[in-house]
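One protein chain is absent from this view; the other protein chains keep their places.
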Amino acid sequence: MDFAWSDQQRELLDAVGRFASQQLNYDVIENDREGVFNHEAWKKCGDFGIQGLLVPTEYGGLGQDPLTTVAALERLGYACKDNGLLFSINAHMWTAIIPLVYNGSEAQKKKYLPGLSNGTLIGGNAMSEPNSGSDAFSLATTAVKKDSTYVLNGSKVFVTNGPVADLLVVFATVDKTRGPDGISAFLVEKDSPGMNVARKLEKMGVRTSPMAEVFFENCEVPEENLLGKEGGGAFLFTRSMTWERGCILASAVGSMQRLLETCIRYANERKQGGQSIGKFQLVASKIVDMKLRVESCRNMLYHYAWLSAHRKSVYLEAAMTKLHISDCWVKCCEDAIQIHGGYGYMTEYEVERELRDAIGSKLYSGTSEIQRNIIASMLGL
Amino acid sequence: MAESLVLIEHDRQQVKRPSLHAITLARKLGGEYALLVLGHRLDGIAASLVSYGACAVVVADDPALAKPLADRYATVIAEAARKRGAKTILGTSSTFSKDLLPRAAALLDAPMVTDVVAIEEMDGSISYRRPVNAGSMFAIVKVEGDRRVLTVRGTAFEAPAADAAPCPIKRFDFDAASLPNGIQFISREERKSDRPDLTEARVVVSGGRPLKDKETFERLVGGLADALGGAIGATRAAVDAGMAPNDYQIGQTGKVVAPELYIALGISGAIQHLAGIKDSRIIVAINKDPDAPIFQMATYGLVGDLHRIVPQLIESIRRA
Partner (left out) sequence: MKILVPFKSVPDPNDATVVGAAASTPKSVINPFDEIAIEEALRIRERGEAAEIVGITIGAPTVDEQIRAALAMGVDRAIRIDDSRALDPYAVARILRVLIEKEAPHVVIMGKQAVDDDSNQVGQMLAGLLRWPQATFVSKIEFLSNKTRARCTRETDAGLEVIEIKLPAIITTDLRLNEPRYVSLPGLMKARRKSIEVLTCDQLGVTVRPLTTVLSTARPPKRAAGTRVESVEELVTKLRQEAKVL
C-alpha cells in the first residue's frame, strides 16, 4: 500500500496551497458578518482550476482522479479560511457538475460544463422543500409536460448558491403516483420566466455561501433541459449525493489540520501559572484527540477516494466518511475554542467561526441520523 | 603599492555626502587612495574633495558624461582604474553606484562585494562582512584575483574627516568619441525639498499603509518630520499605494538608514522593512496592533491609533 503522493500530485497540491493562502483569505471576518459571497475569490478559483478539477478535459476540466481531487480540496481547506466559499464550490461540484458529467447529453455537457469548470457559470441544485428534507423523495414540486416544455410548479428551500447561480439542477416529479420513480431532474437557467429566487436565507455558519428559497410558478423549461431520463431523477440524485457525501468534507480535514496547528502554537505560546498551557495535561489531551481525529478522517477520506478512483462501490464508505468527518470537525472546533479560552469566543480570533461553520456538516448532504441509518442497513441490520 | 579608487557621487551642484563614507573604508584598507568623479563642469565639486586625504582627485570631465549613463560611466571607471593601477574600486551603495560598478567590475574581470559593513584582516588577507537575506544574516566573504570592486553601506562607516592637506586634482583623459552609445537619457523627476536627505537625516519619520492616502501621509508623517526637522520615509506598501514616491522607500530593496531617531507610524515590521532600519539608535513604533513585529525591535512602543496620537505628538513637541 503506497501512501505517498507522486511528484506531480505534490506539485499540484503545493500550487493549491500557495494559491489559496495568498488569494483567498481577504475580508473573511467582514464577509462572514455581513453574509457576503466573495465573487472575486470564486472567479480566482475558477481561473486557477478548482471547480473543474474532476471534469473531463474534453469539456474544459482538468480530468483529475478522485484521490487527487479530494487531496486538493483538503489542501484548499487548510490554506483557505473561508469555509463558506468552499461550501459553495462543493455544492457547485457535486450537485451541478457531477450530474451533468454522468447523466448529461453531449449537447448539455458541451453547453454547460466549460463554464461550470472555469467558474464563469455558478451551479447548484434545488431538492429540499418545506415538507421534504431527509425524506427527499417525497418532494411535491411537479413537472408537467406541455408540448415541447415541462412546466414546473413548487417551492424549494435551502438552495445553496441560489442567489448567484446561473444554473440549477431542479428535482420535480412527473407523476406523484410513481413515488421515487416519478422524480426527474431538470436544468433550469437563472431568470427563467416563472422562476423566483426569493429572499436570501441567513445561516448560523458558512455565511459567505449564499442560500435562498426558490419558487417555481408555471416555470417553463425546454424539454432538452431534462437531465437524464424521465423518472431517472432519484437514481441521479443518489449517485451525485454519494459523491457529495464522500467529498464535501475533504476541505474540513484541511480545516481541522489548520485548527490543530493553531492550537499547538497557542498552547506553546500562551503562558499561565508560569508555564505554557500546553504543559497542562487537560489541554494537551484535547490536542491529542484533535490529532487522532485528523488522522482518522484523512485516512477514511483517502480510502473512500481510492475506492472511487478504482470504480468500486462506495455507498457505504461515502456515508461513513461524511458522518465521521462531520462529527470530528465539530468536536475539533469545540476543543479549539476551549483551548483558546476567552479568545476562542472572540470573532477576531476566527476560532468561533469554525464551529459555526462546522455544525452545518451534521445536517447537509443527509443528516448524521440519515448516515447512521444508511450504514446500519449496509451492515445488514 | 596597491591603490584604491573611490567613486564619489554628486548631483552636479555638490558632492553627495553619503558617498564620502566609502573613503573611510579605503582608509581602513590602507595604502593610497584616489577619489574619482565623473560628469561635466566639475571644477567646484573637484575642489571640494581635496582635503579627504586622497593622493589625488581624478576628474573625468566631458559633455559626453553630463548624464550618468551606465555604459559610458562604467567604461571610464574601468579605464581610470586600469590606467592608475587601482586594485580596489569602491563606492558607497546607492542606485548610482549599483548601476555602474558591477558593469565596471565585469569590464575589469573582477569580482564584486556589495554592501560591505565591516572588514577583518587575518593572516594578511581581508574578509568582508555583508548583510544577506534581507539583513537577517551576515556573510563573511573573501575574494580572489588581482582586482576587486566593493560597495559599502554608508550607514556602517563614519563620515571621513576633511582635515588633510590638499591633494592635486588630476584630469583624466579618455576618448569621448569612442564611448558607447546605447543608452540615452530622457528625463528625471526633480523634486525639491526643504527636508534633509533621507540617508543623512538625524531624524526619520516613516509611514505605512494605515496612513490611508497621500494627503494624510503628508499631514501626519510630514507634519511630525517637520516638527522634528527630520526626513520622511515610507514602507513598500505605502509607496505601492501611491502615498509616497519610490525614493522614500526604506528597506531591503529601498534605502537603508541609521538615524539617531527613527519613528515608525503604522508600520507592522516586515523583515524587508526592518532590514533598512536596524542600525537606528532609537526606534519608536506607533501601531494599533499590539502584536506587530516592529514592537520587538522598538526602543519605545506605543500601542494606539496613529491618527489620534500623531497630532498629539506633534503638538507636544512644538510646545516644548
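General remarks:
Just so it is clear, A and B label the chains in written order, and each chain counts residues from 1 on its own.
Basically, contacts are C-beta pairs under 8 Å (C-beta built on N, C-alpha and C of every residue); 3 or more make two chains touch, one makes a residue touch a chain.
A quick note: this is a predicted structure, and the numbers were derived from the prediction, not measured.
Taking the whole complex into account, chain B touches the unshown chain at residues 11, 69-71, 74, 94-96, 98-107, 110-115, 127, 131-145, 180-191, 199, 203, 228, 236, 239-240, 245-247, 252-253, 255, 260-261, 271-272, 278, 281-284, 295-303, 309, 312-313, 316-317, 320.
Although one chain is not shown, part of chain A still touches it, namely residues 8, 11-23, 47-50, 53, 62, 75, 78-79, 258.
Keep in mind that, in the parts below, only the chains that are shown with their structure count from here on.
A separation of 55 Å divides the Cα centre of chain A from that of chain B.
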